[in-house]
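What you see is the complex with one protein chain gone and the rest in place.
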Amino acid sequence: MNSKTPDTPHWDLGRIVTELRQTRERWRAGRSRDFNSREFPSRDKIDQVCLLLRSALFPLRLGPADLRREGEDFFVGHALDSALTTLRCEVQLEISHLERSGDTPISDAQARQRAAEIVTAFANALPRLRQLLDTDVEAAFRGDPAARSVDEVLLCYPGVLALVHHRIAHELYALGAPLIARIVAELAHSETGIDIHPGATIGPHFFIDHGTGVVIGETAVIGQNVRLYQHVTLGAKRFETAEDGSLEKGQPRHPIVEDDVVIYAGATILGRVTIGHGSTIGGNVWLTRSLPAGSSITQASSQSRDPHENGSA
Amino acid sequence: MNSKTPDTPHWDLGRIVTELRQTRERWRAGRSRDFNSREFPSRDKIDQVCLLLRSALFPLRLGPADLRREGEDFFVGHALDSALTTLRCEVQLEISHLERSGDTPISDAQARQRAAEIVTAFANALPRLRQLLDTDVEAAFRGDPAARSVDEVLLCYPGVLALVHHRIAHELYALGAPLIARIVAELAHSETGIDIHPGATIGPHFFIDHGTGVVIGETAVIGQNVRLYQHVTLGAKRFETAEDGSLEKGQPRHPIVEDDVVIYAGATILGRVTIGHGSTIGGNVWLTRSLPAGSSITQASSQSRDPHENGSA
Amino acid sequence: MNSKTPDTPHWDLGRIVTELRQTRERWRAGRSRDFNSREFPSRDKIDQVCLLLRSALFPLRLGPADLRREGEDFFVGHALDSALTTLRCEVQLEISHLERSGDTPISDAQARQRAAEIVTAFANALPRLRQLLDTDVEAAFRGDPAARSVDEVLLCYPGVLALVHHRIAHELYALGAPLIARIVAELAHSETGIDIHPGATIGPHFFIDHGTGVVIGETAVIGQNVRLYQHVTLGAKRFETAEDGSLEKGQPRHPIVEDDVVIYAGATILGRVTIGHGSTIGGNVWLTRSLPAGSSITQASSQSRDPHENGSA
Amino acid sequence: MNSKTPDTPHWDLGRIVTELRQTRERWRAGRSRDFNSREFPSRDKIDQVCLLLRSALFPLRLGPADLRREGEDFFVGHALDSALTTLRCEVQLEISHLERSGDTPISDAQARQRAAEIVTAFANALPRLRQLLDTDVEAAFRGDPAARSVDEVLLCYPGVLALVHHRIAHELYALGAPLIARIVAELAHSETGIDIHPGATIGPHFFIDHGTGVVIGETAVIGQNVRLYQHVTLGAKRFETAEDGSLEKGQPRHPIVEDDVVIYAGATILGRVTIGHGSTIGGNVWLTRSLPAGSSITQASSQSRDPHENGSA
Amino acid sequence: MNSKTPDTPHWDLGRIVTELRQTRERWRAGRSRDFNSREFPSRDKIDQVCLLLRSALFPLRLGPADLRREGEDFFVGHALDSALTTLRCEVQLEISHLERSGDTPISDAQARQRAAEIVTAFANALPRLRQLLDTDVEAAFRGDPAARSVDEVLLCYPGVLALVHHRIAHELYALGAPLIARIVAELAHSETGIDIHPGATIGPHFFIDHGTGVVIGETAVIGQNVRLYQHVTLGAKRFETAEDGSLEKGQPRHPIVEDDVVIYAGATILGRVTIGHGSTIGGNVWLTRSLPAGSSITQASSQSRDPHENGSA
Partner (left out) sequence: MNSKTPDTPHWDLGRIVTELRQTRERWRAGRSRDFNSREFPSRDKIDQVCLLLRSALFPLRLGPADLRREGEDFFVGHALDSALTTLRCEVQLEISHLERSGDTPISDAQARQRAAEIVTAFANALPRLRQLLDTDVEAAFRGDPAARSVDEVLLCYPGVLALVHHRIAHELYALGAPLIARIVAELAHSETGIDIHPGATIGPHFFIDHGTGVVIGETAVIGQNVRLYQHVTLGAKRFETAEDGSLEKGQPRHPIVEDDVVIYAGATILGRVTIGHGSTIGGNVWLTRSLPAGSSITQASSQSRDPHENGSA
């Protein structure tokens, strides 16, 4: 095609494809792993699994619009069958992926076996997860004066949706599927703005109101009957670095929040501190130390100053 | 199927389905309502209604890509016909749902009649809503130095999208469909990170820039020509509790913001306080008292301290 | 149809359509432009383009689930061909739209020619963008102790997704397609809660953790190896107003952040200030002045006060 | 819009819409019925019902690709629940539609009640239909030397698909839902080219090979173990006309085909004749009289003639 | 990738792609036309146009399920606007395609202008087409003793669907868009098994019963009130060949069927013969000569012969 017609765009598709391949090859050259195929859990598949699990856990509210009570068990059984079968494949992919980089890669049959064990344990946990979630729905209904019914709470409250995902993700995390757990968590993060690491341990009757901007770290431990508002961070104060300068992973580094604590909007609590039973943390509070049970703490007051130094972008 | 083939996963589908049913029954046993069917507004249907209303309100910008001006009225009429018919069904479901728990449940015919009245009043309000939204688009265009045209504002600004949903939701809330109004609001919350309760009263020429993390409570009252930035909270200071300890619902508990006020990013204003006409609230300010007209207030300044106590998760 | 059947809803569709048209006409009458058709870039088309570009840049991770390495180049070539052809049409629409309001509107052929030039330059930049994004993925992996692999980072981290969109948007912004660039940015904003204006200049090895609520303004300049946490704002202190009271556009008004800076959650930095090389900005810090290299700054500490003045909505 | 831009097409949309409405009104004026709404069974809904019933009857072959035997009953129950609920609505629409034109229109509640009775009877018949269809699958497998397995027969043979639809349609026809039965039949007609009127009575072990062009009339009666090839017509000889010249409806006017008959391709049998047990009808035979048991009949032989008088279009 | 993993399939994708390109190039080398792009009407687009036109012509029966009478005109206007705009683009593609091979290719502007004229004329014809189709629906209802209502006829009868397509296709054929007309006809052919060439001229009150296998040629002329059954062919006797051996195109070569004729199943009529007013042609008749008005003709009778010489495949 020597002479371009006036209609032809000017980019040289072949050359760009070649340069992109070279870039990929440079990137891969720096890594020892085999990149022959995806062999990695698929975000779309995990999304399907989550939608099926949500509808199996709450069939009449989050299931198909025409479901009647007589058909509930059939629907739940079919949705679970499909969700668990897909999940087993994805867990197998994760296991194979993780082991490939190790010294003694496991066989397909071993990966398949371990995936079946993990998903079986997860399946057995589902009735318990539903009971836990019922306490969260209850807590949301009681905690918000604007809530009219538990149905409204289940359908409308982003905090409840984030909890449904978290309780699924935490179970998978504990059973040994941390990548898939992370994807489950990020799907809720994208939909609600609430970012709970799958590793966080959260007791029953938990309620997050509004929710956008909440961040809860991997090693946080939250008791029962705790209430959080938007923009609350339960984070790490700083990262421990190993002698070689790399970050140490897996150390307890996020707060412990005991039972019956309320944390208002924008509060930031950092480090392995303990917020004692029944405490109240005021809005926008910045806290890096432990508090005894029954504490109440609020932010320093604002002052008047040059009104032109304001924040916008 | 006595001998499991190696391929069969190990979970016992039938047992898990049974346990989930028992869990649902325990939950339902604690409530007196009839759970025979969904009979509840559908989030998916409300989503469809919102998309249709958005395109009917702004046909050449938010309608189908191939729409020409000659066909505008036909499109608007067809989109409204479909949206309002669906909305009437959903409103009827909400009315029946709310009344079922009451002492004197209403008949299907009554619910149908009331739904038709609500949706008719809503339909009649649409031209007024479009006029209000035109003032919001105008305000966004004037308020952001980065805005190039009103078209860009309508297509790109999450604050404008949140306002389209809010003005629809507020009308439905006022007409007696609070659950559907809440779903309309949450759809925008999920898409934009802006959480405006349908009960909030907001005047014309309102603009929210960036928007993520904004929370506006149920009884907030906002005048005209007000501008807000990201992470601003107009919330309740604390909840009034009745003598029996339950939260009192419906009390005015959120701020009144008068005309021409600007509130910068991260500011938090709590309780039934009044921010006087023309005031400016600085970024990150924490405010629980009223301000006279023309006030300017900013946060206390930061100080240098141990650099290692920082926030991360 | 004189006598309405009981089934007929009571709204008068024809009247509402007429009133909506009159409202549109009033709005348009205040503007001089021709509104005969959309002739405006489509958000849906830009969304398609972004999904194709994402999968062409990272085919084995963000491409189709069944892609194998042998087929990578074919997939990349086909995805790019489709993405670039669609993009050229949208860029042509933007150019025509922008020029219509000007004094000397350009011809269709001229708009087509300029669009082809812009998209060709964009296409040629793609291998460079991929290299930049590889440094961002690397930075995310190193910066988060919870990250297990670069694959997890690419699939799960909203900060990485926001960067993929930003690097695309920034290129289009610089080449003269600011409206489309803005739509690309808003698509990521809606999905991640991270709001980066396409004009912002960002160096390699950039990492945003958690991300929800981050806002980065149009004229911000960020060096290499910078790390940000959730709710960080790099904004303008105040807007310069021209003599006629209108906002001045295009002035440098956002911070310069030099290499190796870390900014913790909730920090707000406003105005054309410079944060010197290697500085650390603590969580929730409010900053409107420049800092020398190596600075460390944190927020004032909180105090105890009336525990009932808390923030909720 | 007085002056058309060169871009505007020349048709006058408003005028054409008006003329089409006038045409519809003229048509409706000639009929007495109320045309306020569709209130008529939907072809799309019936199509959904058929797909669900097909997969519920043969779950492992016509159901979802990932179905395993453990989940079969759950799938069947859920598919039936959805299919039967939808079918009940459509049957109610048909009943109301048919009765509207009558002298004593029935109430919504009556129509709903009758629809529930019809669908209940239909549901109870499903296991019997599956047994009948098993005999048809068996007959197809035995009757075609090219068939390799019963699975191939179920997946590939249009004759079997047409029988699945017919056995459903015939049941609905007999129970009093002739319009829906007709739609069920036409869906198979469009997919296979086999046109069996729902009224036709067909015994077990029936097989149609190739099938395209087969027509079986409303009052045909077919015994067991009958085999048909493509283009066979079992039709009416002529229509009986009543004294007023209108066609008499419902009279027996199609053939009776006894057990163990084979009818080869292109044969045409017309009128209320009886083809005796075990007969064989040759290809292209034209037959308007009864045959005793055990008959064999073939077409007259062809002759050589002017080779240029051939058929083409 | 020197050493193939056991998982890699053995085909060489690159080589096959190359060989396919060489094959395409050989094919194109034998033709003089430019093959730079599709620039050809799209079957999918024509399919969309047909679905829209069908629903605009019969909105309450073939339109959306929730359409009410009040919204009919809005729906019709919007559907037509979309259908005609798409059709104009496709007609322009056809005109450009046809003219490209000619000696004096026309400009884009000319093609656009001619397309607008054709579609405008087509749009103006739509009310007339609807009136014609009303006569066909009427004829189907009267002609089939099994028909219960005109609604059933419109929804279920493949012959009516084929006529809707034919009357659209014939108009487009006559106006100068023969390729698109052919696609319209083939869409009905695939759905119904009825193959009517768009060139055929067909009067009002036309009815085809059952329909599968009917073929009507390009120059056939059919009067009013004609009835046809399945497998009827109105074809050409033989093709006229020009002196160079090529087929002569466009000559009248198919039958003329006058008013009130009935042609039964399987009859074949070939050549430019005339079937006189009121004639009846029996099933399977083979006819290559004209018949006077009022004729009745049937096939020779069958004889008994060796029962084993039968037709199957």
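Per-chain numbering from 1; labels A, B, C, D and E assigned in written order.
Convention: a residue touches a chain if its C-beta (ideal position, glycine included) is under 8 Å from a C-beta of that chain, and two chains touch if they have at least 3 such contacts.
The structure displayed is predicted, hence computed values, not measured ones.
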Options C:T86, C:S190 or C:Q251, residue touching the unrepresented chain: C:T86
Among E:H78, E:R130, E:H166 or E:R182, the residue in touch with the chain that has been omitted: E:R182
Touching residues (missing chain, whole complex) on chain A: 1, 8, 13, 17, 68-71, 74
For chain D, the residues touching the chain missing from this view: 56-57, 59-61, 65-69, 72-73, 76-77, 80-81, 84-85, 88, 116-117, 119-120, 123-124, 126-127, 130-131, 134, 142, 145-146, 148-152, 155-158, 191-193, 195, 197, 210, 212-213, 215-218, 230-231, 233-239, 254, 265-266, 268, 270-271, 283-284, 288, 299-307, 309-313
Missing-partner contacts on chain C, residue numbers: 64, 66-68, 70-71, 73-78, 80-82, 85-86
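As a working rule, only the chains that are shown with their structure count from here on.
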Relative to chain E, chain with the most remote C-alpha centre: A
Chain centre separation (chain A, chain C; CA means) in Å: 24
Rounded Å distance, chain C centre to chain E centre (Cα mean): 50
Multi-chain contact sites of chain B, meaning residues that touch two or more partners: 13, 17, 66-71, 73-74, 76-77, 80-81, 85, 193, 195, 197, 210, 212-213, 215, 218, 231, 233, 235, 239, 265-266, 268, 270, 283-284, 286, 299-301, 309-313
